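Structure provided below as C-alpha coordinates; questions to follow.
Right after this comes chain A.
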Amino acid sequence: MQWASWAAFFNMGGYAFYVWFSFGLTALCVVWEVIALRKRNAAALRLSKLLAQE
Partner candidate 1 sequence: MNINWFKYSSPQTFYPLAGKMIPWFAWLAAILAIAGLYISFAIAPTDFQQGEAYRIIFVHVPAAWMSMVIYIVMACWAGIGLALNARLSAMMAQALAPTGAVFTLIALVTGSLWGKPMWGTWWVWDARLTSELILLFLYLGFIALQASIDDPRKADRAGALLALVGAVNVPIIYFSVKWWSTLHQGSSINMGAAPKMAATMLLGMLIMALAFWMYTIAVALMRVRCIMLERERSADWVKELSLKSASRGKA
Partner candidate 2 sequence: MNAWLTVLKRDLLLAFRRRSDVATTLFFFLIVSSLFPLGIGPEPAVLSSIAPGVLWVAALLAGMISLTRLFAADFADGSLEQMLLAPQSLALLVTAKTLAHWLVCGLPVVLLAPLIGLQYALPNNALLVLVFSLLLGTPALSLIGAIGAALTLGVRGSGLLVALLVLPLYIPVLIFGAGAVAASQHGMSAQAHLSLLAACSLLALVLAPLATAAALRISVE
(Lines give C-alpha, C1' and ligand atoms only; values in the text may rest on other atoms or scores of the structure.)
Protein backbone atom coordinates (compact mmCIF):
# COMPACT_ATOMS: atom_id res chain seq x y z
CA MET A 1 0.00 0.00 0.00
CA GLN A 2 1.57 3.22 -1.09
CA TRP A 3 -0.81 5.83 0.30
CA ALA A 4 0.30 7.69 3.40
CA SER A 5 -3.23 8.66 4.31
CA TRP A 6 -6.74 8.83 2.95
CA ALA A 7 -6.16 12.49 2.26
CA ALA A 8 -3.17 11.64 0.13
CA PHE A 9 -5.23 9.03 -1.63
CA PHE A 10 -7.98 11.49 -2.47
CA ASN A 11 -5.47 14.11 -3.48
CA MET A 12 -3.89 11.79 -6.05
CA GLY A 13 -0.63 13.65 -6.04
CA GLY A 14 -2.34 16.84 -7.08
CA TYR A 15 -4.20 15.28 -9.98
CA ALA A 16 -7.38 14.63 -8.03
CA PHE A 17 -9.66 16.42 -10.48
CA TYR A 18 -8.42 14.53 -13.49
CA VAL A 19 -8.30 11.11 -11.91
CA TRP A 20 -11.55 11.27 -10.00
CA PHE A 21 -13.37 12.90 -12.87
CA SER A 22 -12.30 10.02 -15.12
CA PHE A 23 -13.32 7.27 -12.76
CA GLY A 24 -16.41 9.16 -11.66
CA LEU A 25 -17.58 9.70 -15.19
CA THR A 26 -17.11 6.05 -16.00
CA ALA A 27 -19.06 5.02 -12.92
CA LEU A 28 -21.76 7.52 -13.76
CA CYS A 29 -22.14 6.18 -17.27
CA VAL A 30 -22.40 2.64 -16.00
CA VAL A 31 -24.98 3.49 -13.36
CA TRP A 32 -26.98 5.65 -15.72
CA GLU A 33 -27.04 2.99 -18.38
CA VAL A 34 -28.29 0.33 -16.00
CA ILE A 35 -30.96 2.53 -14.48
CA ALA A 36 -32.14 3.73 -17.86
CA LEU A 37 -32.44 0.17 -19.08
CA ARG A 38 -34.44 -0.91 -16.06
CA LYS A 39 -36.82 1.98 -16.58
CA ARG A 40 -37.14 1.13 -20.24
CA ASN A 41 -37.90 -2.48 -19.41
CA ALA A 42 -40.56 -1.50 -16.89
CA ALA A 43 -42.16 0.92 -19.31
CA ALA A 44 -42.29 -1.71 -22.03
CA LEU A 45 -43.91 -4.20 -19.68
CA ARG A 46 -46.43 -1.61 -18.51
CA LEU A 47 -47.45 -0.78 -22.05
CA SER A 48 -47.89 -4.38 -23.12
CA LYS A 49 -49.89 -4.99 -19.99
CA LEU A 50 -52.24 -2.17 -21.02
CA LEU A 51 -52.51 -3.73 -24.44
CA ALA A 52 -53.15 -7.15 -22.96
CA GLN A 53 -55.91 -5.93 -20.66
CA GLU A 54 -57.69 -4.08 -23.45
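The candidate set was assembled so that all candidates are chains of the complex that A comes from, given by their letters.
Observations on the model:
Quick note on the criterion: contacts are C-beta pairs under 8 Å (C-beta built on N, C-alpha and C of every residue); 3 or more make two chains touch, one makes a residue touch a chain; residues count from 1.
In this text, all values refer to a predicted model and were calculated from it rather than measured experimentally.
Shown alone here is chain A; of the other chains of the complex, listed as 1 or 2, the one that touches it is 1. Interface residues of chain A facing candidate 1 in the complex, by the touch rule stated above, are 1-3, 9, 12-15, 18-19, 21-23, 25-26, 29-30, 33-34, 37-38, 40-41, 44-49, 51-53.
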